[in-house]
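If you scroll down you'll find the structure; I have some questions about it.
With one protein chain withheld, the remaining protein chains of the complex are depicted in position.
What follows is subunit A.
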Amino acid sequence: MRGKILHAIGLAAIVVFTLFPFVWMVMASFKTQSDILASPPVWLFTPTLQNYVDIFADTKVSGAIVNSLIVATLSTLLSVILGTPAAFALARYDFRGKSDLWFWFISNRMTSPIVLALPVYLLAMYANLLDTHIVLILIYLTFNIPIVVWIVTDQFKSIPPDLEQAARLDGADQFTIFRKIYLPLGAPGIAVSAIFSFIFSWNELLYALVLTRRNVQTAPVVATSFMSGYELPWGKIMATGTVIVLPVTIFALIVSRHMVRGLTMGATK
């Protein structure tokens, strides 16, 4: 009993700790600049929608959100489409250079993004891709495919090989086995990797800042663009932040349904 109470207190502390910045951001987005800067902080205040009116009056923000949606959705979709067959091969087949390939996937994620910022910028410039959706989608693929391959390979490995062999005896070809056995049973891992990919693409700032100009600025770029040398319009920044966080939260809630563990339970024994 005492253990349970301590457990609950611990959990509550973690929840408060992780949610506080989020709550602070949402609250600030409904405050006036003077309420935001008040010290001690004001907990009871008259909410105002002025910040939201301001940011949506400026088409920059809504346009940026559309850009972010296009880039994040497409790069997530592509990394799942390209990453899951790769994961299937890595999980179930032995071939020459398999471990090297595996390391290559992982090492892609080890490089600090800023190291490659300049070469990528130059490449994009020569390819005439600066300030396009495509360049961001391509760059995010290099980050997202490893995530998908990583997580999904592990998930696929946990599927009993007997299932695949049973399907082979039932007359299924490789592609059918992948589609009818591995994809449905790997759904939890695929969903998790899709969430990670989406969140990464949605939040990414460095490359978005470097590779875009006016046309395809993404939401994080626009949020930071409010910071000028003379003023910090916290209300607008926080309102933009809230608007940025919203789609990711909704997306995660939708996909989390598929993250139920134990889907492979009952297959064997």
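Quick note on the criterion: a contact is a pair of C-beta atoms (placed from the backbone, for glycine too) under 8 Å apart; a residue touches a chain by one contact, two chains touch by 3 or more; residues count from 1.
To be clear about the criterion, contacts and distances are computed from a predicted model.
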Name under which UniProt lists the unshown chain, selected from "ABC transporter ATP-binding protein", "SufE family protein", "ATP synthase epsilon chain" or "RNA polymerase subunit sigma-24": "ABC transporter ATP-binding protein"
Of A:Gln165, A:Thr224 or A:Thr249, the residue in touch with the unshown chain: A:Gln165
Absent-chain interface as seen on subunit A, which is shown: 160, 162-163, 165-172, 176, 180-181, 184-185, 262-269
